[in-house]
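Step one of this worksheet: look at the structure below.
Partial complex: the chains shown occupy the same locations as in the complete assembly.
Chain nomenclature is as follows: A, B and C, assigned in order of appearance, with residue numbering initiated at 1 for each chain independently.
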Amino acid sequence: MAHIHLPDGAFSIQWIITWWILALIILGLCLYWLKKVKKIDNRTITLASMLTSASFAIFQVSIPLFGGVHMNLTSLIGILTGPAIGGIIVLIVNILSAAIGHGGWGMIGANLLVSMTEVTVSYSIYKALGKFNLDTFFKAGIGTIIGLLFGNIAMILIILISGIQGVSQPITLYDLSLIAAVNMGVAIIEAFITGYVVSYIMRVRPDIFRR
Amino acid sequence: MSELSPHIPDLDLITFYSEKGTTLFSRISPWTKGLMLVLIILFVSLDKSLILAMCLYLIVLALYFLSGLPIKKLFQWYTMPFIFVLSLVLILIWNEPGKPIFSLDVPYLPLTITDNGLLLLLTLLFKSLASVTYSLFFLMTTRYNYFSAMIYRVFPSPIDQVFLMSYRFIFITLKMVESMIKALRSRGGGLLKSARRQSKMFAEVFALTMIRSYDRADRINKAMEARGFNGRYVAATRIPRIGIGEYFTMLMATILMIYLIWFAKLPF
Amino acid sequence: MKNEHVCNICTADANELIHVDCASHIYPDGSLGIHGMCFRVLEKEIVALCGPNGSGKSTLIEHLNGLLRPTSGSITVMGKKLDLSHINIWRDVGVVFQRSDDQLFAPTVLDDVMFGPINMGITIEQDRMEAIRALKAVGAENLLDKMPSYLSGGQKRLVCIAGVLAMRPKVIAMDEPTSDLDPVHAEMVENIILNLKNNHGISIVIATHDLDMAARISDRVCIVKDGSIIAEGRPSSIFYDKNLIEKSGLRQPNVVQIYEGIKKNLGISMENYPITADELIKTIASMIR
């Protein structure tokens, strides 16, 4: 959910390019892995497409809490697909979001880094917790919370490093703490929902995970 | 979509306008419109002047209006970008050096808005609206099959394949989510009191969306394989080429941009 | 018998449960869902909405319990005009959607059926009783703790109906309740519809393409075309109006086609208007004798 909701024009051009280059490198790694190691098939492609659009559709639902919350469920994507396909999915979701004015085009690079952090961390934590005798709900929930926490940190770092164009005083952590707090509040809801979704899927369709 | 939340652009409506394709701007090459988008993003990222940001916004808004696109909807769709700008910038614009306009007397925390702070806010707002309006303009004047063909050309495999198919599936999943939400509302869901129950209900809907998307993907993949799908979907549409006039316009726009950003002297 | 189906709908009536008064709905993309639609539901009746694909049946149904708001015109439910303040309409009018999968979202059948009652805010124990009563009414009480995704098409439909029934609505609207069902399950649903009307006094609105079913079970048929009702009346009067039916982009029900075919073949005219298979059989048998 941590998403740099900043519009175009907020970051200066050098930072936009920097974050884009970093994002492209990570994407390149995903593609390399998918092509050389995993050898994706048709079905995976169709599946990834469907998850992308499901995630986008879910994002459009306004949950009537605190006057309306929207969820990207990036962690869920990470847990369901792993980082490589997850990377492609979040890239497309970010592009689509930019297309309808949800975050700027220039921000996609930075946003991708944030989303990738969430995807990777949530996935790893969820996998790591697999050894423990824990309820799926908690495994996914904890994975999500930690993933989102790291996503949030990544986001704050990116903003602190890039600064906002035209703001002359240095931005401090203190300035961003309010945003971080709100984000973590939403993260708790998202963790609850992700945990529930994963355990629901595990109960009804365990075969989705056994691919 | 429209049912799901009124302040998020409605893909159905967007596609409706883009497919209708009756305006002058629908005939311009999609590549031109795409390159102009890049130009606008560059402009917005480089520009530091409020006047320029405002002019850009007004021009884009005029384009949007001239295309006969729905203005009232546009203003509804501004909600999110507005909130995004405000949510971050409102925290940062306090105490910018400059002439104080307005002060809040909080103990230990002197908060002052200065002219520069306000300028900053407005500049960012106009920049953001210009880019959002142009994106929507682009979406609503370019046919879906051109977008598909462009995606196919621009992105490497398998990103293009995933992108192409998800673009198609969005219409399916949105319908699916929409009808589920409708079904819930018809039984009194949607106005629940407890946050816990509320999140649980939405979690159930989301889980079901995922499961059903998975099944749908399986079926669609089968249907494609039944017609010989071998992992490569080709978008066969020919995209209209960039015309001479369009090249010229883009060149002029670039020169103008370079001039305005680095050489023009503007008051603010 | 012709011309009995005049639209005299816009006069108020004592035992009127729903009154749609010249409602129009334009979808955001400009397509016309319904247009100048006048429609009403009386107490304890089964109304069938028949019309070609895209004529506006589903759109009308979604107006009946406030899922969609008319762009112009008004809708009155139980004597109360539907406006933004009247948000509890879902208690009075239940909707069974065409695709059962859209409706069943909870992990178990019982959870799903209890969803409505819980939202009405009685105690959980009562909600459970209510749900079980509803499941019994449709003969699905043995599915209680099954997972909805694993049910057959017919069973899913039954659970959907139970989910609506559990809220004890006055009116139930069903969108194509029997498409996709095999003949035995379809018959089951038909019987439940009749039972809801006769034993529970519930009025039922069905949108359907199966005109034979409409003829069998409905008290009144409304022909929907291009977003409004162009004719309404008793099935026997509507379905024998060949001009009207063809004009609306439909075909007469099988029974009627057969009967008219026979009359035409023999070159005779008749005063009888059989609309169910049983009636047709009796009529023809008496002709042969």
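Note that a residue touches a chain if its C-beta (ideal position, glycine included) is under 8 Å from a C-beta of that chain, and two chains touch if they have at least 3 such contacts.
Bear in mind the structure is a predicted one, so any value in this text is a computation, not a measurement.
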Quiz item: One each is shown, so how many of each labelled chain does the full complex really have?
Solution: A x1, B x1, C x2
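The definition used in the following text is that only the chains that are shown with their structure count from here on.
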Practice problem: Taking CA centroids for every chain, report which one is farthest away from subunit B. | Solution: C
Quiz item: Ranked by contacting C-beta pairs, which pair of chains comes out on top?
Solution: A-B
Exercise. Indicate, using Cα centroids, the chain positioned nearest the centre of all protein chains shown.
Key: B
Practice problem: Determine the centre-to-centre distance between subunit A and subunit C, using the mean Cα coordinates as centres, and give it in whole Å. | Solution: 44
Quiz item: At what distance in angstrom does the C-alpha mean of subunit C lie from that of subunit B?
Solution: 41
Practice problem: Could you tell me the distance, in whole angstrom, between the mean C-alpha positions of subunit A and subunit B? | Solution: 18
Quiz item: Could you say which residues in subunit C touch two or more other chains, in rising order?
Solution: 107, 149
Self-check item: Residues of subunit B engaged with two or more neighbouring chains
Solution: 176, 191, 204-205, 208, 211
Quiz item: Once bound in the complex, which stretches of subunit A touch subunit B?
Solution: 5-13, 16, 27, 31, 34, 40-43, 45-54, 56-58, 60-65, 68, 70-71, 73, 76, 80, 88-89, 91-92, 95-96, 98-106, 159, 164-169, 171, 175-176, 178-179, 189, 192-193, 196-197, 200-201, 204-205, 208
Quiz item: In the complex of these two chains, what residues of subunit C are touching subunit B?
Solution: 27-30, 62, 65, 67, 87-88, 90-91, 94-95, 97, 99, 101-103, 105-107, 115-116, 119-120, 149, 163-164, 167
Quiz item: Can you name the residues of subunit C that touch subunit A in the complex?
Solution: 107, 147, 149
